[in-house]
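Handing you this structure, nothing more for now.
Complex shown without one protein chain; remaining protein chains in place.
The first chain written gets the first letter, and so on, giving A, B and C; residue counts start at 1 in each chain.
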Amino acid sequence: MREAEKQLSGVRRVVCVGSGKGGVGKSLVSATAALLLSQRSRRVGLLDLDFYGPSAHLILGAWDLMPTEDRGVVPPEIHGVRLMSIAPYIGEGPSALRGSDATHAMLELLAITRWGELDLLLVDMPPGTGDEILDVVKFIPAAEWLVVSTPSKLSIQTVRRLLLLLRETGSKIMGAIENMAEGEACVEEFCRAEGVQFLGSVPRDPKVERAIGRPELLLRTEFARRLEAIVRKLK
Amino acid sequence: MREAEKQLSGVRRVVCVGSGKGGVGKSLVSATAALLLSQRSRRVGLLDLDFYGPSAHLILGAWDLMPTEDRGVVPPEIHGVRLMSIAPYIGEGPSALRGSDATHAMLELLAITRWGELDLLLVDMPPGTGDEILDVVKFIPAAEWLVVSTPSKLSIQTVRRLLLLLRETGSKIMGAIENMAEGEACVEEFCRAEGVQFLGSVPRDPKVERAIGRPELLLRTEFARRLEAIVRKLK
Amino acid sequence: MHEWALAESVVLTVLRVAEERNAARVLRVRIKLGELQQVEEEIFSTALRELSKNTPAEDAEFSLAREPAVLKCNRCSHEWKVERDKLKPEEAELIHFLPEAAHTYLRCPRCGSPDFAIESGRGVWIESVELG
Partner (left out) sequence: MHEWALAESVVLTVLRVAEERNAARVLRVRIKLGELQQVEEEIFSTALRELSKNTPAEDAEFSLAREPAVLKCNRCSHEWKVERDKLKPEEAELIHFLPEAAHTYLRCPRCGSPDFAIESGRGVWIESVELG
């Protein structure tokens, strides 16, 4: 029951932004990429699957946008991005979900959300390689993966574990983005070693923090400009 | 079965370094704090409960140190810190654990690890407020919590969810540390609003990356120097 | 009205079962509605009938039965039923859409923990499908 397929049948492409590592910019990259694609007239959805630290609504400034009820749940649109998240349902409250609860929550969101016709659905993944990752692999086998890493050894080692998992499960890996780049080309080198396409680097940009919650401002940061060059490659 | 108590009976204090948010520096703070305390002649243990992105062994440069078997499992000691982690058992492989697997893994580590006499056991928590957090609250109710946040709105919002959870479960919150501080006193203000003790700020220090895996170097960074002032307060 | 989406899930699953077992018709579908989600039965029934038109489930009898919501505390093992009328309406509404929001709004009445398992009565469940 609770099949994802029906609600995703009008979605041409599902792209999961994952890492394994936390705090590498998965949320910032996925939300900004969604904004950039929407600017380029793509019909874009953004599904936030971080049930413990949902962030997409904060980045897009959509704190109080509720999905509307109409033969399902219709995601609110913000700057052209259709956004679905656990946030409207849990507010600012605690999120004491065990793994099986996360599985249920994800299947529920997939079952009720009417995405409609989309060129691209971006999925903002939580850190780790636990239930949410395993469930996406299981329930959305066609999902493609966009992997984010910082240049840190601590990030790269964890990203490697995710890549191994995705490979073993036959998931399609589009490539990897280096975020908060810092001079040395660590992630590029890592990609070469792992046989993964390196999609490009985005620098640490101190202006990003002020732009959280303000999409127009975010789109004008150096961060967004650099990400645009990468997003363009994805068509 | 598989009680934590026996193996922890010689441990005077269990301090969990948590956040809810990933990438805020939980691992770097807990590993460095362990080194600092050990330098001050404390008997310190470090338990890495991040089963998806274990990092403590990388920071301490203990890649290939295996625990030894002797009426249980005796953690290897590195720079005076007794370290236990999932890393020796999974190597660099993928970690496809669902929530209930994480619970089992944690109980297993707690049941077999012979910590011996410790003044302090630091626990490096994973991001999220899922199984590992709920299990520590359940199985080690005496654990105290040291919360780490960056100044970012995205971190603070998630840390708030963790604090709510800890409060509701009657867990003792020692206070919060601001990591990668950036001018404004966001975390201090947040602490005031939440009624949590603010323990101090640690700046972003670009020298940290090179010091990963090299404890002597790590201890000589500005990061460690600033953290020392905070750790001292904890006695 | 998101009952339509829930009904859609049910119909899709029923049709898949029929197809897998090479059945020409679906005779009867027994569905459990968990009290936690508080699905509106009338809308849900209408949706089931609408959505199964022109499918092998067109003439199926859809029987709905409510299942009480039983929660069990992972901390102190206490088990309790969720009393529908004790929920705040706003919270009940949010749990209606996403039953896992229960972990944000409900607490173990004995020890106050948000760490509990939803033992039964979570959402919509197909109990059995009779094929013809």
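Observations, loosely collected:
In this text, a residue touches a chain if its C-beta (ideal position, glycine included) is under 8 Å from a C-beta of that chain, and two chains touch if they have at least 3 such contacts.
Just so it is clear, the structure is predicted and the values come from calculations on it, not from any experiment.
Of the chains displayed, those contacted by the omitted chain across the entire assembly are A, B. Considering the whole complex, the residue from B:8, B:105 or B:187 that touches the absent chain is B:105. The hidden chain makes contact, of the residues A:168, A:184 or A:216, with A:168. Only one of B:86, B:118, B:177 or B:199 touches the absent chain when the whole complex is considered: B:86. Residue positions on subunit B in contact with the hidden chain: 1-3, 5-7, 51, 67, 69-73, 86, 88-91, 93-98, 100-102, 104-105, 108-109, 111-114, in rising order. Counting over the whole complex, subunit A has residues 134, 137-138, 165, 168-170 touching the chain that is not drawn.
The rule we apply is simple: only the chains that are shown with their structure count from here on.
Separation between the centroids of subunit A and subunit C, computed from CA atoms only, is 29 Å. Spacing of subunit B relative to subunit C, judged by their CA centroids, is 40 angstrom. Those residues of subunit C in touch with two or more other chains are numbered 74, 114-115. Residue positions of subunit B touching 2 or more other chains, listed in rising order: 134, 165, 168.
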